[in-house]
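To keep things clear, I will list the structure first and then write my remarks on it.
For this view, one protein chain was removed and the others were kept in their places.
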Amino acid sequence: MAAAAPGEPKGLMGSAGSARATAVEVAGVRRDFGSFVALDGVSLSIRPGEFMTLLGPSGCGKTTLLRILAGLDVADAGQVLIDGQDVSEVPAHLRPVNTVFQSYALFPHMTIRENVGFGLRMKKVPAAAIAARVDRMLDLVQIASFAERKPAQLSGGQKQRVALARALINEPKVLLLDEPLGALDSKLRKELQVELLALQRRLGITFVFVTHDQEEALVMSDRIAVMRAGRIEQLGEAEEIYERPRTRFVSQFLGTCNLIEGTATRREGLAVLVETPFGSLRAEGHGAPAPPTPEAPRESLTLAIRPEKVRLSPPGEEGENRVPVTVRELIYIGSETHYLLDAPGGLILTAYAMNARIGSQGFDLGQAATAVLPPAGLLVLDD
Amino acid sequence: MRKPSLPLWLWAGVIFVFLYAPIAVVIVYSFNSARHGGPWQGFTLDWYAKLFDSREKIEAAKNTLVLGLASTGIATVLGTLLGYGLSRYRFPGKKLFSRLMYIPVVIPDIVMAIAMLMFFSLLRDRLGLFELGMTTMILAHVTFQIPFVAIVIRSRMIGIDPAIEEAARDLGASAAQTFRHVTLPMILPAVVAGAMLAFTLSLDDFVVSFFTTGPGAGTLPILIYASVKRGITPDINALSTLIVLVSVIGTLAGLLLERPRRSSGES
Partner (left out) sequence: MATPGRSKQGVEVRFGERLTPARQIVRSALTSGPGILWVNVFLLVPLLAVIAMSFLTRGSYGQIGLPLTFENYTRLAGFGAFGFDPLYPLVILRSLVLAAGTTLVCLIAGFPLAYFIVQLKPRAKQIALTLVVIPFWTNLLIRTYAWQILLGPESLAARLGTALGLVEAGQPLYPSLGAVYLGMLAAYLPFLVLPLYSSFEKLDWSIAEAAMDLGADAPRVLRHAILPQVLPGMVAGMILVFIPAVGQFVIPDLLGGARTVLLGNAIQQQFGSSRDWPFGAAIAFVGMAVVMIGLWYYARTAGSDSEEALL
C-alpha cells in the first residue's frame, strides 16, 4: 500500500509540478449521453506528484472523466483546471497532459523509436535532441533492444512500456492511464504494477490511474476516488478507504464486509449504541456519525465490519459486542481460514482468521464459538 | 460445421463451370487458328500479333488507357476525401447524401448513360461546353467511380481503432499532422485498392462510354461491341483475353490490398 505522503514534487525530469496546491482541479463536471448520466457533477482536487486512482465498476464514469481530462471528450457543464489554468476549452493536442490507452494505440506503421519520438516530432524538436531523449526514455522503460521493431512484433507487456515511454517523453504535467494493465495476465500485471509505481515515484509526475481492480488500486495509489453511477462515492488514502468505508457500495467493492442492520438507541461520546439482532452493539468505527436530533432521531442504521477484524473466541464468552455463533462452513486457504458463521436472527457472519498458531488451528465445522466484534472495527455506514 | 454433401459439390461445380465458361471459351478461341470462329483447328498466336497491326485497335487502347488513368486519378482523390469525410464528420443532411451516394452503384447503367448524354448535350447547346468525347467520358466515369472508392475508404476508416488517432492528438499533433503522419499511411493500402477497383470499373465499362463518347475517342469496349455486331472475329477474342487478364489481375490485387492485415490498425 502507498505509504509516502504526496506533497513536494521531486523529479529527474524537471518541474513535474509547480508550487501550486493542486495539479488537477475538476469542478462540477457533468456529462450526459442522451438520457444516460455518465458524470453527475463531479468535483475533485488532485495534488502535484500524487498517484490518484479512479476506481469503480464499468459504467461508473471513471473513463469518461479521464477522457474529459485528456480533452478527448468535452463536459456538458463544469470546469477542468490543470496547474491552475482552465483547459475546458482547450483541445487535446494543446493540453499539457498525455494518455496511456488501454489498447496501447501504438502507431502500427512506425517503429518503436518513431512511436516514442512522435510527440517531440510534432513539436518540431530538432532531430538530434529527439534521438537522445528517445534513447534515454527507452532505457528508462527497459525496451531499448526493441527500438527498431514494429508494434506488431511486441508482446502486450512490451507494448505497454512503449505506450508509457511515448507519453512520458513529452514531460506532461499529468499522466493519464486508462486501465493500462487490463489486457495483461496476472503475473505480468503484478510486475508492471510495481514498476509503474517505482517509475512514478522516481519521476514525481502526477498520475491519474483508472482501474476496476481494487487490489491494483490499493497497491499503487496515494489516494483513491471510488466512483459509482457518475459520482465519487468516497475519496481518500488507500488505507482510509479500506479501513473506513462510508457506504455499502465501497465496503463491498474493496474487499468484503459483514453488514448488520440495526436501530440507533443512544450516543455515548464518539460511539453509538445500536440495537441489532445480536443484541446491543457498540460502534466506534467512524467516530461520530450524524447525531440524531431530538425531533428526528436516526432510526435504522447499517453497521459494517471487515471479516478480518472479527475475532473468534471459545463459546460462552460474555461481554460487550460478543455474539454466539456456530461454524457453518470453513474454507482453509493455508495462511488463513475463512469461517462462515451462523449467528442469531438467521444472519451469517464472515470471519477471517490467520492461522498463526503452530499445531491445530481454530474451530471445526459445526462447533460453537463466540464472535467478537471490536467496537473500533464496527463502522456506521452513511447509507 | 458438417462438410457439404455430394449433390452440393456437384451443383457448385456446375455453377462455377457455368460462370467461367464464357471467359474460358474466349481465351481458348483466341488461340484457335480457325478463321471464322469454327471448331478448333490448331494453336496460333497470330491473332495477338494482328492486334498490334491494327491502328484502330491501338488508338482505342490508348484512349482506354488515358480514360482509365485520368478518371481513376480524379476519382481516387475525390473518393478518398469523401470516404474520410463521411466517416469522421457530421453535417446536416448527411444521412440523405450518404444514401444518394449509392445511386451510381445500383442504377441501370443505361439510365445513367442517357442522363449524362442529355446533360452534356444541353450544356453543349446552351453554353458551348463539353463536346462529346474524351472529356465527357472522363467526367462520366469519375461519377460512377467515386462511390466505389468512397465505400472502400470509409470501411477502412471505420475499421481503424479510434484510439490511434486520439493518441496522435493526445501527443500534440494537429489535425493536419494527424492526417499526414498517422491516418494516411494507415489507409494507404485501401486507397490503392480503391484506385485499382476504380480502374477496373473504367476498363470494363461499355454502356456509359458508348453514350458519352465522341469522334476519335472510341474505347476498346466500344470497339468490341461494334465488331461483335458485325460478327465475332478471332482477333477480338485475343483482344478480349488481354482485357480480361488485366481486369482479373487488377481485381485480385485490389482485393488483396483491401483486406486489413492483422498487423495494421489493431494493437
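Quick notes on this structure:
Chains here go by letter, A and B, matching the order in which they are written, and residues are numbered from 1 within each.
Going forward, a contact is a pair of C-beta atoms (placed from the backbone, for glycine too) under 8 Å apart; a residue touches a chain by one contact, two chains touch by 3 or more.
These numbers come from a predicted model, not from an experiment.
One of B:65, B:81 or B:188 touches the chain omitted from the figure, and that residue is B:81. Checked against the hidden chain, the listed residues A:50, A:73 or A:284 yield one contact partner: A:73. Although one chain is not displayed, subunit B still touches it through residues 1-4, 8-9, 11-12, 15-16, 18-23, 25-26, 29, 37-39, 78-79, 81-82, 84-86, 88-92, 94, 97-112, 114-119, 122, 139-140, 142-144, 146-148, 150-152, 154-155, 162-163, 165-170, 175, 178, 197, 200, 203-204, 206-207, 211, 221, 224-225, 228, 232, 240, 243-244, 247-248, 250-252, 255, 258. Contacts to the hidden chain, counted on subunit A, fall at residues 31-34, 38, 63-64, 67, 71-77, 91-93, 102, 178.
Operating definition for what follows: only the chains that are shown with their structure count from here on.
Distance between chain centres (mean CA atoms), subunit A to subunit B: 57 Å. Looking at the complex, you find that subunit A touches subunit B at residues 70-72, 91-94, 97-99, 101-109, 118-119, 121-123, 150-152, 159, 166-167, 170. Across the complex, subunit B meets subunit A through its residues 161, 163-164, 166-174, 177, 181-182, 185-186, 262-267.
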